[in-house]
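Reviewing the structure listed below.
Just one protein chain is left out here, and the rest sit where they should.
What follows is subunit A.
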Amino acid sequence: MCRVVDLHQAVLAKNDRAADTLRAELAARGTTVVNLLSSPGSGKTALLERELVEARDRAVPVAALTADLATENDAERLARSGVPVRQILTDGLCHLEAGMLAGHLEGWLPTPVRLLFVENVGNLVCPASYDLGETLRVVLASVTEGEDKPLKYPTAFGLAHLVVVTKTDIAEAVGFDEAAFRANVERVNPGVEVLLTSARRELGVGLLLDRALAAAAGAPVHSPVMAREPHPHTHEHAGDHTDLAHDHSADDADHTNGTAAMAQPRP
């Protein structure tokens, strides 16, 4: 027989649970994750290279994982800093998931590591939906990408704890309008900090490390409006919703209770 069953499961519930577990496990080992998101070529690897060297110079124990669709080039670049680096090849998958990250950390993550930087797959669409157990989510955009990037990728920018502008050394040459960029960021993520950097000229290098260390030390991170989730369960219910097993059970014919509007059987 045909029945309508009420599930109410967040589609990404599994990833969210894995991320929470990973966050707690890493916190217990004193490790904080920084998730770096941007389009391909924005300069994640270049900036991270600098930040890793800076961390080494300051004797802060850090490590980095870099995800790429196919090549190991980024890991080789990052490894020049001398800190532990590992490449994740996603084999075409356009984002990392918490479970994948956990798998790659197993048996590899050295101790002690204060900060674990994760360079996500170059993509501003899907990685935004996947919590990796990070404490600080950083979204980067280079001055060449246009001031309206935050409006084109509102989920990515809207969920960022920190926004980093890269390649400011060529800002003038490409006519980057900093005020317009900041206004667009503010529209989708009011109050988020925007840092200006140039890995090439070593401008603003160390700021990302400062913010990450502050977050690791327990300083409050920015709370994006988009991440302030209301109670997700919005549909009307006839009965209460405290039992774990409400099956709006029945064959089609008798499905006439208050949930019919959302679980209307097809004719």
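Here is the rule we go by: a residue touches a chain if its C-beta (ideal position, glycine included) is under 8 Å from a C-beta of that chain, and two chains touch if they have at least 3 such contacts; residues count from 1.
Operating definition for what follows: contacts and distances are computed from a predicted model.
Comparing "Sarcosine oxidase subunit delta", "Methylamine utilization protein MauG", "Paraquat-inducible membrane protein A" or "Hydrogenase maturation factor HypA" against the UniProt entry of the hidden chain yields the protein name "Hydrogenase maturation factor HypA". Considering A:L7, A:A28, A:A179 or A:A219, the position touching the chain not shown turns out to be A:L7 (whole complex). Among the residues A:A27, A:V60, A:L109 or A:C126, only A:C126 touches the chain that is left out of the figure. If you put the hidden chain back, the residue from A:R29, A:R58, A:R187 or A:R201 that touches it is A:R187. On the side of subunit A, the interface with the absent chain consists of residues 1-15, 93-95, 125-126, 128-129, 150-152, 154-155, 158, 186-191, 225-226, 228-230, 232, 234-235, 243-251, 259, 262-263, 265-266, using the contact rule stated above.
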